[in-house]
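First, the structure itself, so that you have it in front of you.
All protein chains of the complex are present and in place, except for one that has been dropped.
Chain IDs A, B, C and D follow the sequence of writing; residue 1 opens each chain.
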Amino acid sequence: MREDLILIFYLLAILAAIVALNVKDLLAAAVVLSLFSFLAALLYIVLGAVDVGFNEAVLGAGVTGVLFVVTIFNTHRRSRD
Amino acid sequence: MDPAQTFESTRPLWAVLVSLLAIPLIVASDRRPNLRETWTLLAAFIKFALVASMLPWVLQGREAVCSIWQISPGIQLALRVDTMGYIFALVASSLWVLTSLYSIGYVRGTNEHKQTRYFASFAMCLSATIGIAFAANLLTFVIFFEILTLATYPLVMHKETPVAMAAGHKYLSYTLPAGLCLVLATAWCVSTVGNVDFIPGGFLTSGVASAATLRWMFLLFILGVGVKAGIMPLHSWLPAAMAAPTPVSALLHAVAVVKAGVFGVLRVTGFVFGPDLLREIGLWTVLAWAAGITFTVASLLAMRQDNLKRRLAYSTVGHLSYIVLGAALFTMTSWTGSLLHLMFHATMKITLFFCAGAIYVRTHKENISDMHGIGRQMPFTMAAFAVGSLGLAGVPGINGFISKWHLAQGSLQADQGVFLGLLLLSGLLNAAYFFPIVYVAFFRTNKEYPAYGEASPLMVVPLSVTAIMSLVLGVAPNLGAHAWDLARAAAAAVMGGSP
Amino acid sequence: MTVPAGSETLAHHGEHMASAFDATAQSQLPMLVLIPLLVGLALVPALGLLRRRLAYPTTLISLLAFLYYSLRTLFAVMAHGELEYSLAAWKPPIGIELSVDMLSAFMVSVIAVIAVLVAIYASVAVRREDPEKEVPYFATMLVMLLGLTGMVLTGDLFNLYVFFEVSALGGYALMAIGHKKAPVAAFRYLIMGTLGASLYLMGVGYLYVVTGSLNMDDVAAIIMHQSSNPAVQVSLILMVIGLGLKMALFPMHLWLPDAYTYASSTSTAIIAPIMTKVSAYVLIRMLFFVYDTETFLRGTPVGAVIMWLAMGGVIVGSIMAIAQKDAKRMLAYSSVAQVAYIGVGIGLGTPLALVGAMLHILNHAIMKSCLFLVTGSVALQTGATQIKDYAGLGRKMPWTFLGFTLAALGMVGIPPTNGFFSKWYLVLGGIREGEWVLVVLILASSLLTAVYFFRVIERIYAKVPEQATNDASLPKTAEAPLRMALPVLILGAGVLVLGLFNAWLVSAVIARALPAGMHVPGL
Amino acid sequence: MIRRPDNMIVDVVVRLMVPAIQIFAFYVIFHGHYSPGGGFQGGALLAGSILLQRVALGTERSQLSFPVRYGLPFGIIGVFIFAGTGLFALIMGGQYLQYDAMPFGLTPVWLRNTGILLVELGVAFAVMGVLVSIYDSLACSSDEEGGRC
Partner (left out) sequence: MSEALSGLLFDRWPYLLTVVLLLIGLYGMLMKRNLVKKLIGMNIFQGAIILFFIVHAYKHGASVPVHSAVLGDAPEAYMNPIPHGLMLTAIVVSVATTGVALALLTVIYRRFGSIDEGELLRRLRDRE
């Protein structure tokens, strides 16, 4: 059961990573990166690292995402790659 | 050498340091030329006095040793006054006194720029030269050798004209790679035998490494010191370096720097490899032939030069190779001849350069073809010039004859008659390129000349002194400094025989 | 100054507390090295917010304390051998341990000396470059120094990573201060630096998988006989690549020239001498103290690869330096070449070569900080940044260029400067191993160095005909103020002094910093 | 930074959520040595709550609860608490951060408890201060005048 969850989260995280790197809209990329972080946090929790997951959810998904979004608003939103 | 005969003394160290300590004083009195020149002269006199005061030790066969501190694990930065080193130090320090006087006259006469830098570099060069002379081991030798390379560079490019800058570049591009060869060879020695103290007769033996290794090592050493010694084809920096002011050419390119190269050859052949090992690996012939070809070709090339200093430079290249030849032949007599020529060539060649400088200061002429009748305008100068050139050609009565005589004897003793032939040929060539100068100066006239007269006494006195020294030593080589005894003793130490 | 902040609470404890405190200080030494930086790091922004001018004195005091404790640590290690310090009294391998052997004490002292001198210089230079940057400059400098010192002192692999990143964060910020283009270069460095540190962390991960421990000694003992374990091998490769990126080992040096060129001279003068060197230190620490040196350096091509890459770096860096017109960019490429000498020593891995590498860490730190400080002084005093504009400055700034010349001669390796002796040991090591090509290349590369440094020296002192221009536009003397000239001169003098006394340094410190079982022949 | 129409729902939700997040953050800090959590996470949560205000209410209105100029001092105070606790233990004759060396007249166990709490608090403040400062420097730097919010 747990292994299945791990596999699903892994695949989703990989998907999110690929999407984040290939979306032309940087804002979308930042949001997908947050999603990736959130999936990673879930993975950590499923893998037993509750506090790491907690931290990743707050810092990786939350704070990093906000920082990215703010930066993108202040700079360019479109990317050529 | 009997170990009981060595003793500790700091006097060699002071002899090295005295001109180094003068540099800050010289730089500090940048704005007051008289004070600045006082420091130079003072340093020169003290240095000469210190070196001269060591003469009794050397004559008694006692060696002063001064270990300063360890410079690399197992290797000391150390000075030792052995006979051969003493000969070189004596030549350099005594001629520095005269050159200092002459320099003052010269730089003021031509109104050189940046005189402070000039005098400071000069003092640095002399420190390095004495350091080379007294170096007790290979690493110390290398260190002073490189310092000398570097300290000479500002002097070569002193005029800062494009020609002088190019000469400086040429000088560095010959001497720096040579220095690296020397470093490499030294490092090789260090990792082969560990202890690299100079020992008369050589510290390398055939047991420490294969013959091929030793041959490579020897070639590296000769490349390293041979550039400064002007062995062909490594000589071409020397004529170019004549772009320097004449006192520099006089002391450094006739005495200190090039003699440091030759001295290096003597150290390497006599104190690193030694006669036995060099005969065994058979490389002495290469060195001897290189020297023989060099002095023949250099004499031929000298004849084609119209510029007086360049002609003297080629002459220097040739005479340096006499010394190298003597070292390579490895007989008692040839070594004596080498060491005598190390001293005697210095007095003669410095006379010639002094004369060239005096002529330049008074007339701004550098080419021989412009010097018609100059002998009657500047009689003392040209008389001295005549003495020097006769001596270099090997006329008896002047000191050059004595050293050449020994070299010729040495080549016969070594069963190398061919070198005797080369020596004679080169002596004739010497005459062929020197006599026209004297002839032109005294027996041709040029009506267009204004009356020049002699240069300032600051220049005429030193050149007269060196000319007289050449004459006196030609008659009584043992007078004063016991030059002949010293040379015999040093040669005996290397060859392992009694004088 | 020697008593850390907060000690006033001690006053009522009586007089003999002083000696008791001294005894405490002895046992607390490794931590006392870090504390001045930590306290300074908290105080500098705090006081800087109140008054900008307080930033420099605070920094200087904490750096002097840092220097004092570093040297005391060095002498304590010389007297008593390795010092170990367990944070919060948790014993290793569980707790985090500061472990100071001769090598780390030596490195810390190098960092401290350079830091103090650059800080003195920066007190004037930063204020004149941009007064706004004064507080951030000193604060980030302290962050970086804290990170670097921590990297050197720690005995814990993961802790090293954290300090790695701390120093890097300080370094990025410090680099971004400067030229208009500096942030771009800093950003590129950030990407590469993070990649390097992450690869190192990955390597630590593999080691942890194998050993279950993060303490260096512990790990070393466990993997001693596991050299054939693929995880150990992978970790080694990851670490070498990661640290190679950080120390700009050819061909991973591409971030370095821009970063050094566009950062302000004051920043470069502190980053260039010690940042890459500390990475080199970590590489030495890993290759010779953690991994089984015999197996990896002799048995696998790792050592040879490092050595030849480094040699390539020496040649390429020197040639690129010759091609540069900008003074700082030339020095940056020369840094690539000089750091590669350290790489050569590490790759060769014999005692003598390692002595050469360690000596070169110190020597290059001294020389390069001196040179970068000079470019800073020149830029501030005359506005010149291109080499051609240096013409004739030797007479206008005599003291500054005396230091420059000494350092340049050291870089070329003229005896008896210190640069000669680091190459001397490398060459001795190379000859002993029979690596003739290497030996010749090392010597030949010093000719390349001579080409680009003599070109500058010539411009400085001689009138080069086509550029005798700026004589008229400048005042007769433009010597930098004392606080800028003095550090340059001290470093320049250091070039000579360290050269002359290198044997003392080698026998008293560096030879004893070698890993166990290695000893220098002749000592 | 980002212009948006005032949205009452967002306003109200944020106002309700921020105190809750902060209380939870302190819970995480104070309970860190019993359960998952601690200074890092708590500090990050505190920072998160402030960033939420910044993003949702706009930079100007969020000044009222946490002005920009507080960011750095908070970080400094955090470092002071952390370094000071360690130093205090060191001065009292223990190792750096060896809490049971502190002379508070408590049993070693309680001393460790108190010490680690202090350190966690310091870490939390430092993390919060630094994160908020980073955000502010990012958000404010867009202004043409440079750095004024």
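By definition in this document, contacts are C-beta pairs under 8 Å (C-beta built on N, C-alpha and C of every residue); 3 or more make two chains touch, one makes a residue touch a chain.
Quick caveat, the model's predicted, so the values are computed rather than measured.
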In the full complex, displayed partners of the excluded chain: A, C, D
Contacting the left-out chain in the complete assembly, out of C:Tyr121, C:Tyr172 or C:Phe296: C:Tyr172
Option touching the unshown chain, where C:Val126, C:Ala185 or C:Ala272 are the choices: C:Ala185
Interface with the undisplayed chain - residues on subunit C: 158, 161-162, 165-166, 168-169, 172-173, 176, 180-181, 183-187, 190-191, 194-195, 198, 201-202, 205, 208-209, 214, 258, 262
Residue numbers in subunit A that touch the chain omitted from display: 6-7, 10-11, 13-14, 17-18, 20-21, 26, 29-30, 33, 36-37, 40, 43-44, 47-52, 55-56, 59-60, 63-64, 67-68, 70-72, 74-76, 79-81
Subunit D residues touching the omitted chain (full complex): 35-36, 38, 40-41, 44, 127, 130-131, 134-135, 137-138, 141-142
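Quick note on the criterion: only the chains that are shown with their structure count from here on.
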Most distant chain from subunit A, judged by the mean position of its C-alpha atoms: B
By mean Cα position, the chain sitting nearest the middle: C
Distance between the centres, which are taken as Cα means, of subunit D and subunit A, whole angstrom: 24
Length of the line joining the C-alpha centres of subunit A and subunit B, rounded to whole Å: 78
Touch-based graph of the chains, sorted into line, ring, star, complete or other: line
Subunit C-touching residues of subunit D, taken from the complex the two chains share: 72-73, 75-76, 79-80, 83-84, 87-88, 90-91, 93-99
Residues of subunit D defined as touching subunit A within the complex: 1-2, 36-38, 40-41, 44-45, 47-48, 51, 55, 131, 134-135, 138-139, 141-142
Residues on subunit C engaged by subunit D in the complex (per definition of touch): 4-7, 9-10, 24, 28, 31, 35, 38-39, 41-42, 45-46, 49, 85-89
